[in-house]
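A short worksheet on the structure shown next.
The other protein chains are all here in position, but one chain of the complex has been omitted.
Chain nomenclature is as follows: A and B, assigned in order of appearance, with residue numbering initiated at 1 for each chain independently.
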Amino acid sequence: MSQYKVLVADDNASDRLILSTILRKQGHLVVQAANGQEAVDLFDAEKPHLVLLDALMPVMDGFEAARLIKRLAGEDLIPIIFLTSLKDAASLAKCLDAGGDDFLSKPYNRVILEAKINATQRMRQMHETLQKQRDQIAENNTYMLQEQRVAKAVFDNVAHSGCLDSPIIKHLLSPLAVFNGDVLLAAHKPSGGMHILLGDFTGHGLPAAIGAMPLAEIFYGMTVKGFGMTDILREINMKLKSILPVGVFCCAGMVDISFWKRTISVWLGGLPNCYLLRQNGERIELASNHLPVGVVDHRAFDDNCYQYNMEPGDRFYLWSDGIHEARNDLDEMYGEERLEALFDHTEDHDLLFDRINDDVNEHIKNSAPDDDITMLEVLMVDESEIREEQMVVKMGAVSGPTDWSMSYKLGPTTLRDFNPLPLLLHQLLEVPGLRPHSGTLYTLLAEMFSNALEHGVMRLSSDLKVDPMGFAKYYQMRQEGLDNLTAGFVEFCFEHTPTAEGGSLLMRVIDSGSGFDYGDDGVVKAGDGNFHGRGLRLVASLCKYARHRGAGNQFEALFEWQREI
Amino acid sequence: MELAVIDEQMWAELKDIMEEDFGLLLETFLSDAEERLGCLGEAIDVMDAAALRESAHSFKGSCGNIGAMRLSSMASSLEQQVASIDWAVAKTSLVEMQREYLQVQQFIQQELPS
Partner (left out) sequence: MSIWASASQDGRSLTINIEGRFDFSAHQDFRESYEKTDAEPDEYCVDMKQTSYLDSSALGMLLLLRDHAGGDSAKIKIVNCNADVRKILTISNFEQLFTIQ
């Protein structure tokens, strides 16, 4: 049995005595008052768990006392039981209306009194529990908001807006969009041009925001170093796939604009249709043709992009599904049809962006938006208009070695067990000007290497590679040759020189084979006949020149690159 | 049915509840009752209806608690009369109550330990 502190207020001394004795015998602590005013004063001083109030008392009656006591109790629930010898329904109801939680009739019945005390105390305890839980929730909520504030500050430093405030860009991104998983990034490329990325992570709150940070780091870090869009996407995909749990991914669209070449490359994975709007009103819809970022591993990642020419005055629009999914209070989505209609009926393209924003907001009107509207418009301009903006970036860009040479010799053990190409490529990419060409460079290295290794060191003949069976046999022999390799080498020599337009990279690959008779000058032309392999012809097509040298065990190619501005 | 001076069952129950404090309760009742009857008399003398009702109500309650049912019911009817009070009748009722009270007092004093 629990012990409670009970306040008994009754103007009749013998009534008070009886009630107090009953209560004391039940193990409770009793405090006595003889009238309403005393009751209120004692309530304030003693803070009892329960109040037994006589309805009719001098000085202040029970009803008034009950009102004051309830007010003193404030948020807490201290049960009040009215003591009354009144029997009519109206009077009993009045007790409850005045704030009483129950009533007890005189003459007092011990059993009923005990039952009522326990019932009202259960009520009080439940109320107390609710209060504690509510306070706990409020406290947790405050912590959470504070955590989010810190997270946002960190995020803003990493995923800053870049060049979103460029005059050729219009964009919408709500300040807390990151907690809805939306992120919008833009940066000038050191070689000229711009990268833009719009990401929409699954989920809400901190889990959605967390993926945005490595995404932004990679985007800005690699763009400023001059890496190409597909390399950046590949890197982002790999990172997100490795850190995000299964089922969490990022719908994304990335754009590489060149003002000098007047082209746009677009990669879309999981975002709704984006539009390319030409000055004459022609609208090209680009549909997402890839899985969102972070779903597949690097082997399955497809970096295929749309490529379009753009004239000054043409615009490109990129958005998350917040627009299409915006609902009005009839639960109707804004949808693609409305968007298309807006495009079709707006003559002055300059007004289009704001009109879209207004129209979507008009549609939502009073109903609460459950997703932010994140969208971007970029205008193609003449290269001269953007040059100054880009110059600032260029001067602050990361620099690297411009004139250097190196050689790298690989012996049989290394050839057997190690693929040297990524490492070599990495070295070459230390030159900022080479970074946009990493794909091409890898192809060049790979073709020259396989030529040197297979035909030079292992003396395999291409004659086999005429049909699928032949290919299979060829590669089987290649693998066997590699597994049993005990002698030989492949040497790479690189020499990079800056030029007026940019730079040139001389590549020479030497193998330990005995070479072959390559005829007059050994120059490989892209359109040549069967004498030179397909691979070497590819090298020739990508370089200023490509030729055999020495005894036929050396191959040399010159790759040139130009600055954009 | 005729009401007893003191309801035996209630008396027994009270004794049971109060145990060693029973005597205290009885004395408290007696002194309270004397005071109450005095108040009733005063209220009737000055014809204060509100005071009369208050005292009658209170007296009814405490008599009821101690088991003096007849006295309690008398106080109750006096309380109800207040609405359309006839002061002369009230005075008579009070006299009857005082007589009844003497019986109650006698009973109690017998039961009081010395």
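The rule is short, and it goes like this: a contact is a pair of C-beta atoms (placed from the backbone, for glycine too) under 8 Å apart; a residue touches a chain by one contact, two chains touch by 3 or more.
Values in this document were obtained by computation on a predicted structure and should not be read as measured data.
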>> What shown chains come into contact with the chain that's not displayed?
In response: A
> Among A:29, A:73, A:151 or A:291, which residue is in contact with the omitted chain in the full complex?
Replying inline: A:291
> For the full complex, which residue in A:192, A:211 or A:272 touches the chain that was left out?
Replying inline: A:272
> Taking the entire complex into account, which one of A:74, A:247 or A:468 touches the absent chain?
Replying inline: A:247
>> Counting contacts across the full complex, list the positions on chain A that touch the omitted chain.
In response: 200, 202-203, 246-249, 251, 269-273, 287-292, 295-296, 300, 321
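Just so it is clear, only the chains that are shown with their structure count from here on.
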> Distance-wise, how many Å sit between the C-alpha centres of chain A and chain B, to the nearest whole number?
Replying inline: 83
> Which residues of chain A touch chain B in the complex?
Replying inline: 11-15, 17-18, 21-22, 25, 56, 58, 85, 106-108, 110
> Touching chain A in the complex: which residues of chain B?
Replying inline: 10, 14, 17-19, 21, 24-25, 28-29, 31-32, 54, 57-58, 60-62, 64-66
